[in-house]
Structures are given as C-alpha cells and as structure tokens.
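Here the complex is missing one protein chain, while the rest keep their positions.
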Amino acid sequence: MSQATIAPSWTGSGRGGPLYELGLVLRLMARNPAGLAGFIAVVLIVLLSVVGPLFIPLDMTMNPAKIYQPPSWTYPLGTDYQGRDVWSQIVHGGQSVLLIAFLAALMSTLIAVTFGALGAFAGGWVDGVITFVTDVFLTIPTLPLLVVLSAFIKLNSLPLLSVIIGALAWPVLLRSVRSQVLSLKERDYVEAARALDLGTRHIIGAEILPQMLSYIVISFVLAMRTAIYAQTALIFLGLVPLSGNNWAVMIQLAWVRGAVFFRDSLFYILSPVLAIAVVQLALVTMTRSLEEVFNPRLRTGG
Amino acid sequence: MRGSQEARSSTRVTETLPPDVVLSVRDLSVEYAARRGAVKAVRQVSFDLRRGESLALIGESGSGKTTLALALIRLLTRSARISSGQVLYQRNGRAFDVLLLGAEELRRFRWQECAMVFQSALNALNPVMKVWDHIQDTSRAHDGAGRGEIQRRAHDLMRLVQLDPGRVLGAYPHQLSGGMRQRVLLALGLLLDPQVIILDEPTTALDILTQRAVIDVLRRLKHELGFSMIFISHDLSLAAELADRIGTMYAGRIVELGDVNEIFYRPRHPYTLGLLKAVPTLAGDVAGLSSIPGSPPDLIHMPSGCKFHPRCPYMVGSCVESEPELFKVGERHVSACFRWQDVHRETETARQ
Partner (left out) sequence: MSVESVALPRPAVGPSSVGRLARLVGGSFVLRSLLKAIATILIVTTLTFFLVRLLPGSPVEVYIQTLMGQYSMTYDQARDQASALYTIDLDSPLYVQYLGYLAHLAQGNLGTSLLSQGTPVSDIILRFLPWTLFCIGTALLVSFSLGIGLGMILAYRRESTLDHVFTALASVTSSIPEYLIGLLLVVFLGIQWSLIPIAAMRGSMSPGMQPHLGLDFLIDALFHAALPITTYVLGTIGVWTLTMKSSTIAALEEDYVTVARARGLRDSRIRNAYVGRNAILPLVTQLAITAGYVVGGAVVIERLFVYQGIGYVLSSSIDQRDYTVMQGVFLTITLAVIFANLLADMLYGRLDPRIRLAGGGG
C-alpha cells in the first residue's frame, strides 16, 4: 500500500474483484431509485450514441414523397422534412452532443477544481483574487457572452465549441469546490496530517482530494448538463456552423424549416427535444445516486 | 399578565391533589420508535412537585431526563409516544391532566403555566428578531397586556437577570454572548409568571464565571418569585446549590428520590452513591474519587431485573431476576434498590 493516509478511506473492504465492487456500487445507487434510473438512462444513451451508429446507418436518401411520415415499422420515429429516417438521425446525433458536453465539462471541472482548491488552501491574497475573478464572471450572463463571442470566433469545430463553453461554465463549480475544500481543511485528519508534517502536496493529494472525489464527479456531471444547455441554445440560435449530426442541429433545422408548425412533423421535432430533455434529466437525477455512493455516512448503513 | 385558563371539565380529574402540590407526575412512560425496536426512554416515572419547591433530576446522558421534561409540556418529536401515565397540574384548586389537553389549551398552558428553558440558548432565539420582539411575541400569544406594561415588565425582568435593558432589549441574538442569551431566555421564561419552570442543563454550555452568575440569579429569583422549579442536570454540585429535592434517574426511571440533605448524606441507592463519589470536593481526598464502571444500557434491549445491576457493586442474585420498585427508605425518601439498607457513604466528606 502507498503512503498511509489519515483520512477515512473511500472504498469499503477492498476484498472481492472489480465485479463485486461494481455490484456494491449499484446496490448503493439503488437506494435512490430515481437516481439509479437516471444512471441507467445515461449509460444506455451513451451506449446508443457510441455503438448505435455502427449498426444503424444514417439514412441519407432524400425522398420528397415521404416527408413527415408518422412512425411505422420502417421509420420508427417517422421521417423529416426531406423524407429521411428520424430514428437513424437520433442514433447518430448523440455522439456530438455528448462529446462536446464531455470536453467542456472536463475543462470546467479542471479549472474549477484547480483554482477552487488552490484558493481555499492558499488563502490570503491568492484566494482573494480567485474569488474576485470568480464573482465577476459569475455576474456576467453566460449565454449572452457566448452569443457575443460566437460573432467573433467561428465556432465551426467541435473542440473549439467545447473549449469556449468550458471556459465560461466554471464559476459556479469553483465556488462549490472552494467552499468544500474550506470545510475539509478544518477537519481533524487534516490537522493531524499537518501536525505530522506531511507536506502540502501530500495533504491536498492524499487527504483532501479523495474526500472531494464525490464533489468532483458530481460537479463534472452537472457541468455536462450546463454544456448541453449552452450548446443547444447556441445551435438553436443558428450561431454555430457545425456540420454533421447533432440533436440540437436537428431541432434547429426543424425550426428553420417551420417543422414546428406542422401537425404531421410532431415526431420529427419531438424526438431530438425529448432526447436532450431525457439526457439532462438523467444527468441531474444520476447525481443523487452518486451522493449515495460517495457519502460514507449513508453507506455504512446506520 | 396572568390569564385565566379554565380547564375543560373533561380533563378535570376526579381525585384532588393536596393543595400545595402544583405538579404530580404519575407512571409516565415515553417510547421512541427506532429501526431496531422501541426505545424506552422514560419508564413509569412518578413524582410530586410542591409549590415553591425545586427538584433536581440528575443522571447521565441517555437517562431520559430531557425526554421526561419535554414530555411534561408535550414537546416531543413525532417519533416519540407517551405510552402511559398522567401529568396532573393544579392551579387555584383545579387540577387537570396536561396529557389530555386539546391543542389550543396546550398552547396556552405552555409558558404561561409551565415554562421550559433549554440548555445552550445559542440558537434558542430567532436570529432575525430582536430580544424585545421575542418578548412582545410571547406576550401577544397569551393575551398580553398593553405595550406600556410589557415594556415595564421587560425592563424589570432584564434587571432581575442582571442584564442591562437598554443594551439587551434592542439587540439581535447574535450580538449577545452565550451567557447573556441564556439569561434572556430565563427572563423570557419568567415573563408570564408561570407556576413551574423547567430548566434543562441551565449551566452546562457556559463558562465558570457565567455559571456562577446564572446560579446566583436563579437562587435569588426562586426566593423572590416563589415559583416551583425542575432542573435537569448531570451536575450534582449544581443540585447541591439550588435544589430542595433530588431525584436520580437511570435508564429512564427514577431510582432514588429525596430531600437534598438526605441524598447527599444518606444516599440509599448504589447509583446515587456512585455519582456522589465521582464528584471531587475542594478539600476532599482525591484518592477517594471513583467513577462508575461500565456504561449506560441499551435502551432498546435492556438488561433483565434492575437495569443498573451490571455496574453495581452491591449486586446479588435477586437483582437480575426482578426490577425493584421504589421502597420507602426515609422521610420523603425512596430508593429502588433491594439492598438499600447496605448502602451508605463509607467516606464522609469534610464538613465545611
């Protein structure tokens, strides 16, 4: 075992293989049934988006005779304004959404955790500056800022969009991370570690960060949700010249084509909207199950 | 300030209490519902409280003292249940059972007849209201008198508890120290001139100097205003200063009850004896100090017979078989121990 830590450890027994641990985690999540459902939904959607396109080809055939058809065996979700299969578009549309969300969340979380922990731990003027900058960014409304930026920076690549979104979504996360580290700093085992002269890097790395694992993971999931919100809004406004398949692009196309205002195109407009709504909902509910997993007090069963 | 609360005839009891008894608790039992089973927090507690008398209930944490106090004004949490007993209260010759009062009557009973001052008043006051607002609130809730009279009374009370009215009345709770807040709460408790005041660990959270101040105030008030007092503590020395009678509680029951002198000089229960021997005196022999071995019992699955027997140096066979009732061991002195005759203080403390 590596250098001993004083902080209460995260995983329980350590015995049993990874499958056992997985079973344990699932059972913990099941304590919050809504959360477990959310987690499963997220897993399914990710699977669908990653694996689905390998099996279900994207329907590119344009058939004017088959515009806005209702759902049928051949077209489970009907057809779009050019007679193409909606279901295949849904299957292919998730990758882009999730990837952008993932990258943006990664960036936000990295910024938030690094500077939040730094600020809380360093204190003094460092903390003051970080807090000040965060507060300023917190006040500036994110969506209008993104909208304005899109006028100057062509958001035509996926990574670029992710970076821009990620660079603006961290303030809320940073605040919670910082307050969490502040409270952890005062815990007894940190005092003990300091008394034992274990060094700042060790204290942050081995005592504090593992306790914050839950916070970081949950922050990441919520950052993904913010990123999906932001990208969908930007795409809907037509400010992102992104090619390829993306649920938000589907919505935007439907809007531009006036599909919203036809009765027959219900499934065409509804499918991507529901897809995004379900993902958002699943991500948020999933965090509740994650709390069950990470909270040691709840875990040991009272 | 006194309202006239007439009890409903349905709650009036047929038996009459002796005229000088304000409160008579009979066979009171309280249970909590916990996942592992029912927690028997208070078990068949009975005692009488006379006018102007102060009774100290002493025990370790988990002995049920706070639950008992809360039960008297029916302020228990939703998971708690008063499973049996009566709490008879008497005023102006009329007695009624507090446990049978309706919601509105209970509301009027609280604070007006019986006030409970909680320990650690740190959070007992509404942080967004000034002290004066608290007083007004309390007065208004009980058909209070006009503003002028309340103001006068508030000033008097502040002075009584040795606080500066000009400074304290207009202050918010966070602007006052812990000791000051405790005294504010005390003054608030006296506002409606209740017959009974219950104090839950009145000095535990305070530093020694403030403790002294609060004890002095309490003693003076008791003398001047003549209310009856029940106070709960684990601190025997506090009881020595303030109490007329002492009851020691263990595992939800009163195991000994008697006048203060009787308890201190002629204790008749091993638990009381243990408590006494654990209190250091200024001039006493440190070597004579001892603590009671073991720990309080699990209130869900209690030992058989006398609940103290696992820790008792006087234990014999019959202690395991049946739980002793309260035997009369002296003038107004009872003890729940089969071997009470064998219990006495071996070491006398030096009389000052």
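For reference, chains read A and B in written order, and residue numbers begin at 1 within each chain.
Please note the rule applied: a contact is a pair of C-beta atoms (placed from the backbone, for glycine too) under 8 Å apart; a residue touches a chain by one contact, two chains touch by 3 or more.
Source: prediction; values computed, not measured.
Between the chain not shown and the residues B:Ile82, B:Ala141 or B:Leu160, the one that touches is B:Ala141. Contact residues of chain A toward the unshown chain are 34, 123-125, 127-128, 131-132, 134-136, 138-145, 147-154, 173, 175-176, 179-180, 182, 215, 218-219, 222, 225, 228-229, 232-233, 236-239, 251, 260-263, 266, 269-270, 273, 276-277, 280-281, 283-285, 287-288, 291. By the touch rule set out above, chain B reaches the unshown chain at residues 73, 75, 107-112, 115-116, 118, 120, 122-129, 137-138, 141-142, 171-172, 174-177, 180, 185, 188.
As a convention for this text, only the chains that are shown with their structure count from here on.
Each chain gets one centre point, the mean of its Cα atoms, and the points for chain A and chain B are 55 Å apart.
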